[in-house]
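Every protein chain but one is kept in place in this view of the complex.
Chain naming follows the written order as A and B, and within any one chain the residues start at number 1.
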Amino acid sequence: MQGGLERATGEKMVLNFGPQHPATHGTLRIVLELDGESVLKATPHAGYLHTGFEKLGEHLDYNQYIVVTDRMNYLSPLSNNFGYVLAVEQLLGIEVTKRCQYIRILMAELSRLADHLLWLGTAALDLGAFSVFLYSFREREKLYSIFEKTTGARLTTSYTRVGGVFRDLYDGCEEDVRQFVTNFPKALKETHTLLTKNRIWMDRTKGVGAISADDAISYGLTGPCLRATGVAHDIRKAEPYSSYDEVTFDVPVGTNGDAYDRYLVRMEEMIQSCGIVTQVLDNMPDGSVNLEDNKITMPDKSDAYGHIEGLIHHFKIVMDGHGVQPPIGEHYCATESPNGELGFYIVSDGSGTAYRIRIRPPSFLHFQALPHMLEGGMVSDTVAVLGSLNVIAGELDR
Amino acid sequence: MSEENQVEEQPKPLILQKLEANHADALLAHDETRGTVVVVVRKEQAYAVLEYLKTDPELAYTFLVDVTAVDNSQMESELMQFDYARFMVVYQLYSYQGQCRARVKVPVHESDLNIPSVTSLWQGANWLERETYDMFGINFEGHPDLRRILMPDDFEGHPLRKDYPLRGRGERERFNFDKQNV
Partner (left out) sequence: MGLDFVGQGAGETDGNIITTTIDKVVNWGRKNSLWPMPFGTACCAIEMMATLASKFDLSRFGSEAIRFSPRQSDLLIVSGRISIKMMPVLKRIYDQMPDPKWVISMGACASCGGVFDTYTLIQGVDQFIPVDVYIPGCPPRPEDLIDGVLQVQQKIASGASPKGVEAVYE
């Protein structure tokens, strides 16, 4: 608590920010040491939402664990489902059908939209722009109804399965999604008019919480926070997984790495995601969504009820100690989640449950870099910077 | 004949060539799985190897993706391979320049849980190492601030060790509200 206080002229004040504070969106805590209005030292604290996801992974079988991944990043559960099953599939050495890959891209991009929308709403709300919150929730509700029709749930989707997805798209999904992506840019324009050239918004975010590209890499920032510093790195481009090489899109980058650039990058990413969604819908292949491998995917319900083989396959997959059993080995698989690099490191001992599951959460490293962005700034910037990082407590603490 | 040619056609990844040339004594084992090079290095030289991987201009693994550990106490095959070292500290690296990944693993014996910290190489290592300390009890020497991060300060034990029960040892029922500093 001492040291680094040469600048302190008056009395130093310690301000405890969180863990229950409206701008922390959950359970973040920052202890600020202030000299008047300027921040001398910021100490973020994590762990208030620690849930034991990694330990739980050693006790659930591979398909059961999908349910847990929903609850880790509750802004974009579908991306988490996707990243996890991809890791398991790569460990197994299988590749899912083309249609399934496209459906997964579709859902991952829609959930990127959902994530950025919620981020936009809450970040703006923190800086006093309440209308933006209502506007973005209006759009998010439309996505919720698409998710609900596809997966059966608004938030906790658990849509993917090892070797496929829970079910094919519903009839009329294409029209719903197309309607959404045609109207969405117009809705986003409303926000642009409200914020992008807004004097207050610019004053509060421009030059605030800036970080250089080198520091960003050293701190392990990824996703929009890294791209805002000017590094055009996107895992979807650098290591294309699941047919991402078949769609075209741009990787928006910023220049200053400040809160305003992070905002612009995310806004542009939403437009790019709409483009990806349209391309995916245009080129959606026909065929089955699940792998025809009875050792990995569940048989059709009619098969399970109507034939003894189907019943046996069904039974074998759901039985404890059977089911999906990757060979002994380990694998690290990274995907570009809306927040950055979401990695799953799975160690298998050849049984039906993982020996160790490690989740590499983007938010954890973003939150760590917070003091670097805050120190030397004003106390009122804290909210703006924290908002621009989009730290999700569930993912931070796991 | 043709088989031999095929073997020769597969060039050794650059990182392995360079490590074998410069840090051959540090390497315990190496492997390549699904495009990622995995090297197991001796604890004593771990810092030197990681520093080399980061600073070598041709390799430039400038991005430390993750630091974690695995408790191998129930994985006989791994245990035997590395002289019954209970823990394996795992570093995931990425090179923006070469757009490739590497994984460095360091066996750590239970009798000596110290391992040099890499916070001086990557600022991002700070919390990752703290978490590994919190969850496994690995002691990172030279770390500026090695405290628990996810669990409360007065917590006992290391939850991700295999001998720690999933449902805990009663911490979630026993509480002393006065003692805990809010």
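A few notes on this one:
In this section, a residue touches a chain if its C-beta (ideal position, glycine included) is under 8 Å from a C-beta of that chain, and two chains touch if they have at least 3 such contacts.
If you're wondering where the values come from, they're calculated on a predicted model, not measured in any experiment.
Though it is not drawn, the left-out chain touches A, B in the full complex.
Touch with the chain omitted from the figure is made, among B:Leu27, B:Leu121 or B:Met151, by B:Met151.
From the options A:Thr27, A:Asn63, A:Thr191 or A:Gln279, the residue with contact to the chain not on display is A:Thr27. Contact residues of subunit B toward the unshown chain are 151-152, 155, 159, 164-169, 171-173, 175, 177, 180, 182. Counting over the whole complex, subunit A has residues 19-22, 25-27, 47-52, 55-56, 67-68, 70-71, 74-75, 118, 121-122, 133-134, 137-138, 140-141, 144, 154-156, 393-394, 397 touching the chain that is not drawn.
Heads up, the rule we're going with is that only the chains that are shown with their structure count from here on.
The mean-CA centres of subunit A and subunit B are about 25 angstrom from one another, to the nearest whole unit.
Within the complex formed with subunit B, the residues of subunit A that make contact are 46-47, 50, 52, 54-56, 58-59, 90, 215, 217-220, 231, 233, 238-239, 328-332, 334, 341, 343, 345, 347, 349, 355-356, 358, 360, 364-365, 368-369, 372, 397-398.
Subunit B contributes residues 33-34, 36, 62-66, 68, 70-71, 74-75, 77, 90, 92, 96, 99, 101, 103, 122-124, 126-128, 131, 135, 148-152, 159-160, 164, 166 to its touches with subunit A in the complex.
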